[in-house]
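A single protein chain has been omitted from the complex, and every remaining protein chain is retained in its original position.
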Amino acid sequence: MQENSDSARFAYVGKSVLRVEAIEKLTGLAMYVSDMSLPGMLYAQVKKSPHARARIKHIDISRAAALVGVRAVLTGAELNYRLGLYIVDKDILAKGEVRHYGEAVAAVAADTLEIARKAVDLIDVEYEVLDPVLNHMDALKEGAPLVHPDLGTYDYVEAAFTPVPGTNIANLSKLRKGDVQKGFDESTWIIEREYDNPSVQHVPMETHVAIVQWGKNDNVTIWSSAQSPFTVRNLFCYAFKLPLNKVRVLVPHVGGGFGGKAGIHIEPLVACLSKKAGGRPVKLQASREEEFSLLPCRSALTYKIKTGVSAEGKILAQQMWMYWDAGAYADYAVNVTRASGYSAAGPYEIPNAWIDAYTVYTNKPYGTAYRGFGHVEFHWGVERHMDLIARAIGMDPLEFRLKNALRPGSVSLTGERITDNTGDVLTCISEVAKAINYGKLTEEEKERERRTGRKIGKGIAALHKAPAMPSNTATAAVIKMNSDGTVNVNVGLMEIGQGSTTAITQIVAERLGFRLDQIKVTLEKDTDRDPYDWQTVASKGLILTGNACVLACEDLLKKGYEVAAQALCAHPEDLTHDADRIYVIHRPSEMISWARLSIGYTYPDGKSIGGPLIGVGQYIAHGLSNLDKETGQGNPALDWTYGAHGIIAEVDGVTGEYKVLKVASAFDVGKVINPGMVRGQAVGGMIQGLGTAICEGYVFDKQGHLLNPSFTDNKIPTTMDLPEEIETIVVETPQLDGPYGVRGVGEHSMISVAPALGNAIQAAVGADLTHMPMRFEDVWRAMRNKEPVDNWITKTPAGSCRSDPTTRRHEPDAAIAP
Amino acid sequence: MLHQFSYVAPKSREELLDLLSTDYAHAKILAGGTDLLVNIRNGTVKPGMVIDIKKIKEFSGITYSKGEGLVLRPAVTINDVLRDPTVRDYFPLLQECGHDLASYQIRNRATVIGNVVNASPCSDMAPALLCLDSQVVLASSRGTRTVPLKEFFIGVKKTVLAPDEIVERIIVPTQAKGAIGKYRKLKRINGHDLGIIGVAVAVVNGHVRIAVSSAAPTPVVTEGLPMDIQVDEAVEITMNMISPISDVRCTKEYREFMVNTFVRRLLAEVRG
Partner (left out) sequence: MKIRLTVNSQVYERDVAENRTLLRFIREDVGLTGTKEGCGAGECGACTVYMNGKTVNSCMVLAVEADGAAIETIEGEAVDGMLSKLQEAFDRNHAVQCGFCTPGMLISAKELIHNHPKPTVEQIKEGLEGNLCRCTGYQQIIEAVLDTTGQLTRKEGLEYAGK
């Protein structure tokens, strides 16, 4: 699918074409589900659990039901539908037991929002509070309370996942490459440490919202702020046992997703309310507070890494234990575990690798997909670990990375051989190192240190990620020509702000040789009318949908040429075209306009041939395979996007306060389709990564109540939190099966920002941090070797986030036990 | 907002005090609303009546005279203070504190007096106003009284304000050489955030004063300390007046350390 990637030859590819839907958004006219209302629409509200784990003894809805204007009240007792992406473990409303703080136990639909709120207040729930299991490491212990005692009876996707009934283990993914024991035996150094990060909220500016109408004959219409309309439809139909053609999912503009809107969330509940209210449309919008606990978050992770290194600084073996905190339901967390399992070592060559990656149920809000799909979390560990090793063996961290980075000929953890076209992590690392003057302070920086009394440090971290998706991930595109020669393009890929609609417009215009204003890619999605797309996740959109579009363009052109050839009495091979017409190459005056061909060509005598021109393209990921359950070997990766960040930080050596002075980021994107938008993804993700690094994270008390479910105590970066300088660098090693050579970059910018910052802080003041976020207090504690803050944001089984490294020389260790 | 209430916007001070003399039990004053409306939304405050005081003409405006000092009236917003040339010239410390309060839009609405009456331990205006020996003028249909700000706060979100009283003015006395001072607020991010702790150090009439927010049930201030006081002694006095706690934002230990550090640094800066 690769075309010549020389930008100079292109009319649109590689150009900063303006966002196609920008004007609607700039004028306030863009319609989001939160802006919509329908005639007769009811408003829903949810009664939520104030406990992390409790038995529901009794729910009294009588007072709520009696309130004038209440049209439906629901509790879990009357609903018998279970949901789940990979493990079917979640009831629409809690039944019998609540499993996390903020879980929905009852719901109401009423004429107004005010009545619905009042009704929810009037629902009385009697609980028997049970001891929750909150920490995922505690949940693994013998005798820990079981979050899902019935795990053994749940349906799940057997090809990919392995739940362990009778435990809190929702999944165990394994990977075995080479012989780790032998690798350790041959190592000069063995270095081992544990890293962790808390749950984090996505914070799309538009909270989750859905309107559902359960119509006659079970025809259900769903309007949702969702990333993956077809997944909503599939899972909805699975839960309610409905044929797919009965359920229509419509998605207009979406106010941000970041993975949090990738699966199915509030839609089934709203549907049940609509059904109970006699088919009136019902709308539910999460409040910002509900967004934190009624809706899912990113999983917490504890990651233990043990690495064997040769005297020359080559990694010989690495053993990795990942413990992912699913929270109360498996949702995407099991697949995060699987996907991070096979990338767990970062972009480095590990000849002998051993990974056990667990997903663990706890009584906390559940984890789902979040930009980076696990890679933000585990790269924190890997890239802090790389610095630790380098320091321990007396090598420069940059040199150590360059020595061990993947390069053509390397073999990945799952056995894939890296080629010249896989992408170039070495250049990414070198470029960011250059951009921050790695390894020394400039005169200016020295002067700044003198002036401020603060210390300046520089850190680097690399990254990689492949789309986490099934081996048969597929999509399609339909291009329909209108009678004036313009075209409408239908694809299932959602626009959630990432700019795909514009990039697809550019690709279609380029491939058809049409003008941009002839192309309209339909932005709002409708599962009844748009062709199937798996999901809008995983940074796979441009490759898969882009390819489908290229194929659809070719199909359209071929069909156009056939009719034109007949009409012009020419051989199709002798024809060519421009934006307006098809003509005979050697006699340009013999031509037919696209407009005249578009819905069928009519001869002067009225006879007609052809018909409406429609191009269709289907594309399915090529050559991927399931992973062997015992060894994790196989081919899971559509493409690998590599990158690196270099950070300069300025730290107060007394207080631990710090400031990010510069971030330089480099990604091998294959081919830039739209520079302005690539930069938008790069900077936007980087700042989101800084949020994760600096301040974001759930804080619970010891009963499992979430203490910071709002912007008051869950801060996210503002304009004031931008680094003084930001540099974005792209490397273009074409992806041979990507349209025009592209690869995905939507998630990557967020990955490894935190460890680059952690490495910079350590370089500045020596604070050796193993947990995120790095709050000023954490830096202060680390500088003084104080016990880290013992709260739930960082708590590990030992009772603190302290993780002292174990560094040994010449004494390879045989014990392999988690 | 679920809770229902009635709304009145009296046009004069008399009308307001009259209203309060009868309806005080369930009425709440609405100035900028940036605390009140948050509290009503959360359900922590449930007034039967909300009395908007912004339509009272004489409640607007900042005035300054050598004799009376700086007078801040109930509708004066933080941004009014930040824009005021007199405040800039004579009370720059007030601007430093104001600048650290919330975001631009919030500062367009948030009033200085609302901030003080709200009496949050993390109030950003209190440290400056405390250092500057501000006086609070309370009024009700029963008459007016003046209370030093220091005595106005009595606990977490508690003040001496009687239910039928309003704060009519805050008066910041004139300083001989202008109020020289510095405020430093520890936040979790550089953007707008409630303070983890805040420290103001000011030179007032030949004495040093140190005020601290977010480290005790109310914002607190020292007496005037000698200009040449030993740093350690100033720190000790400050530490004796605070009683920080551990919470979601930070631990008691770090709060103590940061107050200590900020006092040392600000003292050095202010004394030059």
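So that you can tell them apart, the chains are marked A and B in the order they are listed, and the count of residues begins at 1 in each.
We take it that a residue touches a chain if its C-beta (ideal position, glycine included) is under 8 Å from a C-beta of that chain, and two chains touch if they have at least 3 such contacts.
Just so we're clear, the structure is a prediction, and the values are computed from it rather than from any experiment.
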Absent-chain contact - pick from A:219, A:310, A:427 or A:566: A:427
Touching the absent chain when the full complex is considered, from A:470, A:680 or A:766: A:680
Positions on subunit B contacted by the hidden chain, ascending: 1-7, 9, 30, 33-34, 37-38, 40-41, 50, 52, 54, 102-106, 108-109, 191-192
Residues in subunit A touching the chain absent from view: 16, 18-19, 21-32, 34-35, 202-207, 253-258, 287-288, 427-428, 431, 496-499, 666, 672, 675-680, 682-688, 710-712, 716-720, 722, 726-732
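By our rule, only the chains that are shown with their structure count from here on.
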Intercentroid distance (Cα basis), subunit B paired with subunit A, Å: 44
Subunit A contact footprint on subunit B (complex, rising order): 2, 186, 188-194, 248-251, 254, 257-258, 261
Of subunit A, residues touching subunit B in the complex: 114, 117-118, 121, 654-655, 657, 659, 694-695, 699, 707-708, 712-713, 715, 717-721, 775-777, 780-781, 789
